[in-house]
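Each remark here refers to the structure printed beneath this line.
FYI, not all chains are in this one, though none of them got moved.
The letters A and B name the chains in turn, as written, and every chain counts its residues from 1.
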């Protein structure tokens, strides 16, 4: 049977340790997964454009530059992913996470959403396009373990 | 020269009159545009599942049913659109609008975003994937008039 390596992209919230918990959990479970993600250092991400291409005083264009450079990373990694996990936290609007989910859905990638129940109604369109909605990082690990190895917790 | 009819999908905010203003503006301008949109009656949209497929007491599943039925409409119309306009207002999280934008981008559809400047930073990824960012419905009309007829205001 296949021992393929799975590519999993971890999109969304960058202010909690959910990525670390998923990575630790899959490592413990011995799963052949390679994770990728957007740049999760908020300040670096905001400076992605002006830090590489030169200064820009106008906030809108500064953001356009930064979002363009970030997109080189995120679009490449999402297209290379087998599965896209999208995390929504209780802060910020995280429209980029929903945008990533839309891209993933249109590209036919399986999606796992990760968020608390109080966001359910607001996220119903995204959850409907997902194959699974998890409440905890541990549940995402359980889903990946099952999808990859067929083992339940 | 072509007198093709353009299909424009109007995604996003359902609590202000931006769609009516764009439609009125393009009608005044005599542009050959057919608009489509999600169901904009909030209550009907929330009841799309239980109102057609039968009752469901659990909110999460009720939302799954509703989002599924709505997706039959929205996915069909987005795929049939030439241009997708996505409006973000100052209320609600509107993750479905960002999700639509992600779908449109992955499908190679031109996108016009419509929102106030105070949302610029939060929407930078979506704006970067768009061909234009407008501040008013009238600007969207101006963009459509130019794209379709080549005339500036």
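Heads up, the rule we're going with is that a contact is a pair of C-beta atoms (placed from the backbone, for glycine too) under 8 Å apart; a residue touches a chain by one contact, two chains touch by 3 or more.
All values derive from a computational prediction rather than experimental measurement.
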Checklist entry - Looking at 2 placed copies, how big is the full complex in copies? => result 8
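Throughout what follows, only the chains that are shown with their structure count from here on.
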Checklist entry - Along chain B, where are the residues that touch chain A in the complex? => result 59-60, 63-64, 66-68, 70-71, 74, 88, 92-107, 117, 120-129, 133
